[in-house]
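This is the structure I have questions about; it appears just below.
The full complex has more chains than appear here; those shown keep their coordinates.
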Amino acid sequence: MRTVLLTGFEPFDQDTLNPSWEAVRLLDETLINDDVRIVARQLPCVFSQAPAHLHALIERFTPQMVIAVGLGPGRSDIALERVAINLIDARIPDNQGEQPIDIPVAAEGPTAYFSTLPIKAMVAALRAAGIPATVSHTAGTFVCNQVFYSLQHTLAGSTVRSGFMHVPLLTEQVALAASAQPSMSQETLVKGLRVAVSAALNTLHDVRETGGQLC
Amino acid sequence: MRTVLLTGFEPFDQDTLNPSWEAVRLLDETLINDDVRIVARQLPCVFSQAPAHLHALIERFTPQMVIAVGLGPGRSDIALERVAINLIDARIPDNQGEQPIDIPVAAEGPTAYFSTLPIKAMVAALRAAGIPATVSHTAGTFVCNQVFYSLQHTLAGSTVRSGFMHVPLLTEQVALAASAQPSMSQETLVKGLRVAVSAALNTLHDVRETGGQLC
């Protein structure tokens, strides 16, 4: 049986939970399209550990597809990231207290990689299923982008498609923090991940419709 | 059996559904606290009809409490409105094509009414239940504010408590419109209305904790 590897992150900064993991973990060992197994694992929010952790998971599960998921605080929809850049510039320390500034993810790597997921078909499928989604052109410069870049770097040249999604804060999380940030319910989020994975598996060639932004 | 009257609005502008009605209608003829019945009705988004429609409902059901609910596009949480003002200033036409500008809701009425709901206890109960909520200090100048003002004007001096809540766009609605607006799932919204009504029924004297805003 073929395998899709999904990763979520452990909580970071002040948070006690991370929506990416709260959604991803519920899909572990579930099936998509009846014949594809999802394996869900957590990554540390630590620059010095996350890439090696991810690579070990890829070696162990030899997945057909890999989608890393991270929290995008302030976002109101599921964002399909288009490009990973070879740059770390940490605005806050990671979970080990490290805050690297302006160093590459991979010393000899290219400046950037595009996602190899059919991101526009995934956005279209999500919207059709009633789940807000968009294409994003920056995954930031923190551990999310590092993992995204490492993932694309590792799988470059292979037939394994891979990419990254940012998800909003959870509705409950925002409520308990008395925050005014946009959010998404855990139920919507889990459904969204399933729809996105399914659309990715079912789409060989991405659709060509605008997902661009002016600036 | 005591009755709580909830109202939602019909769709307006370009929309084909109105989240306030999509949530409110699911609570019609349900019970709160085992001994309070909810009656849910729809109001027209028409300046010349909405107040009379609301007054007729109050006469008919003699409710113990009335909460009018409306859509607040762009909001990310449930907003407990604090003050209704004696002003209509329509930025767009209503559903009859009327766009009154700078006229009072009630020619002889006072400048404003405060909500008589325990809005801070309601916000606290919503947050504790995992539903984002906040106190708002303007209900705008469209039909929402007109209905809110009319409601308070009608019930002024009575023991029937009343007020107004704004709710976000529905998650599905935002997705299908390919919009980037914040949203709330219908399930969260319906749960939120129940929690808010229950908190209002159970709170005799509102809590005193800040819900203020700087400007």
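Note that the chains are named A and B in the order they appear, and that numbering of residues resets to 1 at the start of each chain.
Here, a residue touches a chain if its C-beta (ideal position, glycine included) is under 8 Å from a C-beta of that chain, and two chains touch if they have at least 3 such contacts.
This is a predicted model, so every value here is computed, not measured.
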- Note on the structure: With 2 of the identical chains in place, the whole complex in this file holds a copy count of 4
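Definition applied: only the chains that are shown with their structure count from here on.
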- Message: For the two copies chain A and chain B, what rotation in degrees overlays their C-alpha atoms? Round to the nearest 5.
- Response: 180
- When the centre of a chain is set as the mean of its C-alpha atoms, what distance in Å lies between chain A and chain B? 37
- Query: Tell me, which parts of chain A touch chain B in their complex?
  - Reply: 76-77, 126-134, 171-172, 174-176, 178-185, 187-188
